[in-house]
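What follows is a short report on a single structure.
Note that one protein chain is taken out, while the other chains of the complex remain in position.
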Amino acid sequence: MSLQDNEKEMEKDKENKNTNEILADALADKSSRRSFIKNLSIGAAAASATLVTGCVPGADAAVSGEMRLRWQEFFKKNYRLMTEEEKEQTVSRLERLAALKDGLELQIGSEPPLPKVLYGYAFNITRCEGFMECVTACIKENNLDRKTHTQYIRIFEMEPGQLDPSTGDGKYFHEVPVENKFYMGTQCFHCENAPCTKACPTKATWREPDGIVVVDYDWCIGCRYCQAACPYFGRRFNWGKAEIPKEEITTKQHYLGNRLRPMGKMEKCTFCIQRTRKGRLPACVEACPTGSRVFGNLLDPDSEIRYVLKHKKVFRMKEELGTEPKFWYFID
Amino acid sequence: MSAHTNRNVRTFIIDVFRWNLRGGIGFQLFRLLLLGCMAMGIYAYSFQARFGLSVTGMNDIISWGFYISNFTFLVGVAAAAVMLILPAYVFHDPNFHRVVIIGEGVAVGALVMCLSFIVVDLGGPLQAWHLIPGIGIFNFPSSILAWDVLVLNGYLLLNALVPAYILYSHYMGRKANEKLYRPFVFLSIFWAFSIHMVTAFLYQGLPARPFWNNPLLGPRFLASAFAAGPALIALILAVIHNFTSYKIDRSVFNKLRLIIVISAIINLLMLFSEIFKEFYFPTHHSSAAVYLFFGMDGHDSLVPWIWTSVCVNLAATLVLAFNPGKNNPKVLLPACVFLFVAIWMEKGIGLIVPGLIPSPLGEIVDYLPTWVELTVTLGIFALGITVVSWLIRAALIIEERYEH
Partner (left out) sequence: MNFGENKREGNKRTTMKTLMNGMARWLWGSFLLIPALLLVCVGTGAASEKKPFLDTIKSVDAPFDSRSVQQVQPVPQPTVVAKEEYQGGQFRVLARKEQIERHKCSNCHGEKEVKGKNAFTLTHGNVVVQHGREGSELACIDCHHPQDRDALEDKKGRKIDFDHSYQLCGQCHFRQKRDWLGGAHGKRVSYWAGERIIFNCTTCHDPHAPRFAKRFPATYSVPLN
């Protein structure tokens, strides 16, 4: 039977199936073909390495394997355009690269958004006492650069009578709380109408269906236009190579979340996407000793965040800009 | 004129290279100097490639610095080529027709510099292909930066292809078909406005930055560009007039002076209007202007910078307007230099850096470019000057031959 006949047969077969099955088939087909090609190329690489060096490839093969992974990583798509399968592939490539290069055992996830969930955050300016436990928890959880002291969360010590952090002191270091001062935290507010995502020329940053504004670190070109567009100082840039002691790296990661960022890319708070998509609270909420931080699902009428919105006096920062932050300050 | 049967595209390109590799000893030294500067730039950039943008003076608060400042200014210089195209093609001024090609050469050089500045400013220059529609994603029309990439490249194409076509025709010894390129010339006139307006919109469209979020920004960009650009072109024309056999008519300089004066006055008017708005009743949106003109919380690195710029700008504009030397180039050319430098100071660092200070959370830091930034910038300027000199040299040789 010739190849064409074979294909016709298959098509006849397919007509009898429903579309779902066809899709599944096609996917399976593609992947098997791809893995076949992959195997071929691995074989070819190994063979050529043997030819060139004239001996059994040892370290060289590892290097060429790393090069191949890097090559595939370099030409991958924007995360949003990847199929589930491609997402898994890139995630496993990243894990293997980390293992090859730094001997790290990472678990990088690509959990999709949960249905009927829109995350929201509230911050109690009456309760916060400025202990900054949230800041350290965030640094640890999100693998922030220790060298430049990158911090997603800033806490400002505020004079009574003021509500704008620009009047506060963001660099305090003394015993807290100080009488007659209050404390106000800022971070990325995950604006519904985010100026940062509008600005990005490559769509490397976007709002996920669950409301989290994320950055695809591998798609970002590092132009920093989003940073200029953010009215809340919510974004941080990897000016150099991030330095994190190996034993302090949080190994449970998410592709869009706390995975190790390359140099020259934008990053920001992701509401700890690696945790929240598994139902957990963000690290800052979990670390807060005063319970000033409230996190939950805005689409759940029984959630804590909805209670705050319903029963408390709330306000948002720079509301006049119309960015619709999903981060409310409230007063007890 | 004899038929140049042995000429074709290949000989055209070869000739362009040949002409540019020859030249007197002074010219060769100039070449070497530029090459040296470029090499230094590449050396400095190698640090940036290795250690990232951390070797620059920028940080999370001042996220754009010297590179983007120069980029912004040079877009204006590129747009200013229209000031030669307009009289030449719209008003059919024969004298301008002779120099229009020079203006276009300057525009191409400025655009090459602009694009280089963008590239060296990127954190991930290797990922720049993500911007190419088709293989990457182009966030059009939402992102103004995407617009900017589009209009800059379009303008570069227009300004490179039209003169290339004309020069090639002249090189082949025939008259360029004006019907063919005229639409493109008109397109490039509109395009010149658009590159500068879009670049202004880049900043103007950010409500996060009150210093930029100001409807006057776009028009002021144009006005300052049409002052600084023609000032530079006048200087280049003077150099050509003095150092080559290609003589430029005096009326060109006189008209350029008028253009410069009108634009500079409009620019100053708008500047004063802005200053009035910021300081008559300062709101918290004025803090960037306060920082720029008077300093804030002990941070005042830009204060001498901006006042120098404003004073020099004012003085140069007055000299150009009242013309004390009666068109004496010994007075006008230095005035052009000063005006150019003053606008560079004001529209480069004086516009970009204070827009980012204080940060949206009210924090103030000072910005000083590092040696890497300065050297890379020097290299890019050298590259731009090289491009301009190559283009103009080739163009002038072809034009002179064609005229005779």
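Each chain gets a letter, A and B, in the order it is written, and its residues are counted from 1.
Everything below uses one rule, namely that a residue touches a chain if its C-beta (ideal position, glycine included) is under 8 Å from a C-beta of that chain, and two chains touch if they have at least 3 such contacts.
Here the structure is a predicted model, which is why all the values come from computation and not from measurement.
Residue A:135 is the one among A:69, A:91, A:135 or A:266 that touches the chain missing from this view.
The hidden chain makes contact, of the residues A:158, A:256 or A:288, with A:288. Where chain B meets the missing chain, the touching residues are 57, 59-61, 86-87, 90-91, 93, 141-142, 147, 189-191, 193-194, 197-198, 201, 238, 241-242, 248-255, 258-259, 262, 326-329, 363, 365-367.
Where chain A meets the chain that is not shown, the touching residues are 114, 116-118, 120, 122, 124, 127, 129-133, 135-136, 139, 149, 151, 154-155, 170-177, 192-193, 198, 276, 278-281, 285-286, 288-291, 293-312, 322, 324, 330, 332.
The rule we apply is simple: only the chains that are shown with their structure count from here on.
For chain A in complex with chain B, the touching residues are 74, 78, 81, 148, 150, 154, 156, 164-168, 170, 186, 195, 198-204, 218-225, 227-233, 235-241, 262-266, 318, 321. Against chain A, in their complex, chain B makes its touches with residues 51-56, 58-61, 63-64, 118, 121-128, 130-131, 136-139, 142-146, 149, 202-203, 206-209, 284, 287, 355-356, 358-363.
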